[in-house]
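Yeah, one chain of the complex is gone here, protein chain that is, but the others are all in their spots.
Let's look at chain A:
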C-alpha cells in the first residue's frame, strides 16, 4: 500500500506540500470540543456520499418523485438505510455546526485575525440551512409541500423585490413540478459546489492562522 502510494506520489508530488498541513504542531490545552467542526465535516462527507447514492434512484419529477422515494424506502435493497443516513446526517450536520460555532464563540476565536474565517463559517451555515430547506421538498409529500409553501411565502415579504423573489424561487405562481426541479438542482448542484468552495476557504484559513488558544 505504502509502496503504491509512494510510486504515485513520486510522479504526483502531493505529499511534500501537504506536510505542513498534516504534520503541524497543535497547541497544548486542546480538548475534544475542538473536534466539533471536524465532526460536522464528517457529516458533510456522509451527506455527499449518501446523496450520490440516493441520486441513482431518485426521480425529480412531479409524477415520479414521491413514488421513487417510496421505492427507495421499500424496494431498493438497503435503500431505507441510505435514506435514513442522509436524513439523520443532515440533521446532525446542522446540530454540530451550531455546537462548533458555540465553541468558537466561547473561545473568542472569531476575533481578528480570524474574523474572515468566522464569516466563511456563517456562510457555510447559511448554505447548510438552504440545503436543508431545498432537500425537505424533495420527498414531495404533504409535509414537504406545505413547508415549502410557508418557506417560499416568506420571500414575498421582502420589500420591493418580494414578488420577484417568490416567483423566481417557485418558478411559477404556485409550487409545482418546476419548483421541484429548481430545488433539486439547487440541492444537488449549486449548494454542494458552494459548500465545497466555502469549506476549502475555511480550512485554508485554519491552516494559515492555526487554531485559537484558550483564553
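A few remarks follow.
To be clear about the criterion, a residue touches a chain if its C-beta (ideal position, glycine included) is under 8 Å from a C-beta of that chain, and two chains touch if they have at least 3 such contacts; residues count from 1.
Heads up, the rule we're going with is that contacts and distances are computed from a predicted model.
UniProt lists the omitted chain of the complex under the protein name "Cytochrome b6-F complex iron-sulfur subunit" (options: "Nickel-dependent hydrogenase large subunit", "Putative enzyme of phosphonate metabolism", "Cytochrome b6-F complex iron-sulfur subunit" or "PTS system, cellobiose-specific IIB component"). Contact with the undisplayed chain is limited, among A:49, A:167 or A:203, to A:167.
In the full complex, chain A touches the hidden chain at residues 146, 149-150, 153-154, 164, 167-168, 170-173, 178.
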